[in-house]
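Below is a slice of the complex: some chains, not all, each in place.
Letters are used for the chains, namely A and B, taken in the order the chains are written, and counting of residues starts over at 1 for each.
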Amino acid sequence: MSGSIFGKQFQISTWGESHGKGIGVTVDGCPAGLAISEEIVQQYLNRRKPGSNPYATPRKESDTIHILSGVFEGKTTGTSICMLVNNETQRSSDYSEIASYYRPGHADYTFDAKYGFRDYRGGGRSSGRETLGRVAAGAIAMELLKQLNITVTAYSKSIGPIAINYDNASFDHILQSPLYMPDLEASSKAEAYLKEQMHNFDSTGGVIECIVSGMPAGIGEPVFEKLDANLAKAIMSIGAVKGFEIGDGFDVATKKGSENNDAFAYDENGTITKQTNHSGGILGGLSDGSDIILRAAIKPTPSIFQTQHTVNKSGENIDINIKGRHDPIIVPRAVVVVESMVALTLVDMLFANMSSRMDKLKTFYER
Amino acid sequence: MSGSIFGKQFQISTWGESHGKGIGVTVDGCPAGLAISEEIVQQYLNRRKPGSNPYATPRKESDTIHILSGVFEGKTTGTSICMLVNNETQRSSDYSEIASYYRPGHADYTFDAKYGFRDYRGGGRSSGRETLGRVAAGAIAMELLKQLNITVTAYSKSIGPIAINYDNASFDHILQSPLYMPDLEASSKAEAYLKEQMHNFDSTGGVIECIVSGMPAGIGEPVFEKLDANLAKAIMSIGAVKGFEIGDGFDVATKKGSENNDAFAYDENGTITKQTNHSGGILGGLSDGSDIILRAAIKPTPSIFQTQHTVNKSGENIDINIKGRHDPIIVPRAVVVVESMVALTLVDMLFANMSSRMDKLKTFYER
């Protein structure tokens, strides 16, 4: 069945393999009149580009985006927007060996189990390179949200055992850190930790946190299309994510109701606010007007340069040593992917909400 | 927009408010020929019935299921199956007060923000009573999975600070524990802890864990309809869930690749197996043939019998004391809901997988 389409009204359709001719996405359902250009989208893509920091794979790809449709005279036309990145590295010679066995922690085995065979070159469709399409589409969603004064900011909350200290953290620091950590001291420590892992031919995981500000209250659709349920799906659909939290997340399990409830209060402008935000901006599956806070747990890169036990397709248990060079960590390059998936989800749910009230519907269609 | 429909091929559509005329669900897309009766479905519903243990609300409801369509001579016909539970308690007098203010931790405010007003009686559509429809539909999914030798078992892993010890745990104990804990010693401790919370007019949270056995490898659809992504949405759509994990979950963030990768090996039957299961049965978004392991973090019941600060609709900051009696914990009654949502997701993805290979498609339609 189709699985490369995301969203219900603001829908994206992605395609492309690691070592095929290219990677791309079609965004369908974008409103007409949004200013979009290749330059704008490129800025988002550059944040996940390989070779952008010492901890990322040195694969040489310019990842240049081409917009092929749906934009006319600098604005979206309302019709489907196709965006394409050509793969510059298509050599598949390096990958002939991995055709015959299953790398631990990768999708090699499960793809074969499902499809009978696979494009084994560089992970094929299950490569992290697939996220290019998500980020290009996410760029459009991010630009759309800006117009509604909604911001989405993701960053590395922890790398292995090194976590940020919120007292030292600032959104302004995120882009200054090669690891996209908002606490530059933690970032330095994490760099040291990463170098150690690289030296040991090992890799590490981490946690990405994302904050959404400016979201109006009431967005999300009871009972299955809750905002947090859709965010969870969006985030868990990113390769290597093994956990998802909203607000206090797993900490709520040991909390008491008296600790976990957020009291409401009117602020000086007569706006309803919450005095704490344990809920992470969502109550009953709908946004509550506070910042939405979510986290994703990212597993360590499965490609490591140690001998590993596995099986081959000839029925043998074997030992392997994976060649090539790979990122010792997925987290930093996934930060913009998390932002993208959150933005795509928010746009879709903002659209879904537009038909929730008769009075607003009448105003919309009043003539 | 519609939000009460779940699934893509095996679709359920639920409806009903806490104090309306009834609660129900329509299951659409169930294969013909599955043995289903009201007795079978009732057994699942009884596990979430109010008043079933001392820690559950004593509201008197028989929760008797009526199958109105789609079953003929004891078997499903392939057409939509409507199931209905009449609400026996429809008095709304107790709830007149909560019409005017917003209870902390509940969806009162967000529903008003979205819809302009709400059915305030007992939480209306955001009541936990909504899950009746999920469990009735889940019963059908569970019966279907049994036919494929797939089992889904959920239980309380922890209640507040009391967690099970796996050395003492057994699936056989789950139904013996009023809290659905597989470790009866932990269950006793948790009961004591709960009584303490009740005495303090407080509530507590917990963690539900769910194990799926017998799932074939290769189920899930790259890249957005991953099995874990859909499980995450299913689980996060349950009210009060604030976190979701697959396999090692948030623990992977501090792990190294050499620790987290699961080595493959052929077993004595020549079947590919994994020597560990950090992945929780899912690789690249597809089932890998191992047990699927997932967890949900459940927040403490927001209705507590302490004075709380909030706002009313007249623009005032007020103090409230919620009347009535409520569960001090959501976890035990949510166990069967988690099982149901997992089963619904698995069935939908098993159907989705059927068109993944030309050879199997040809065999299916061979004449």
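One rule holds in what follows: a contact is a pair of C-beta atoms (placed from the backbone, for glycine too) under 8 Å apart; a residue touches a chain by one contact, two chains touch by 3 or more.
Here the structure is a predicted model, which is why all the values come from computation and not from measurement.
Taken as a whole, the complex in this structure file is built from 4 copies of one protein sequence, with 2 shown in place.
Definition applied: only the chains that are shown with their structure count from here on.
Chain B has its Cα centroid 26 Å from the Cα centroid of chain A.
Only residues 1-6, 8-9, 14, 102, 104-107, 109-111, 113-116, 125-126, 130, 158, 160-161, 197, 202-207, 216-226, 228-237, 239, 242-266, 270, 272, 275, 279-280, 283-289, 297-304, 306, 308-311, 315-317, 352-353, 355-357, 359 of chain B touch chain A when the two sit together in their complex.
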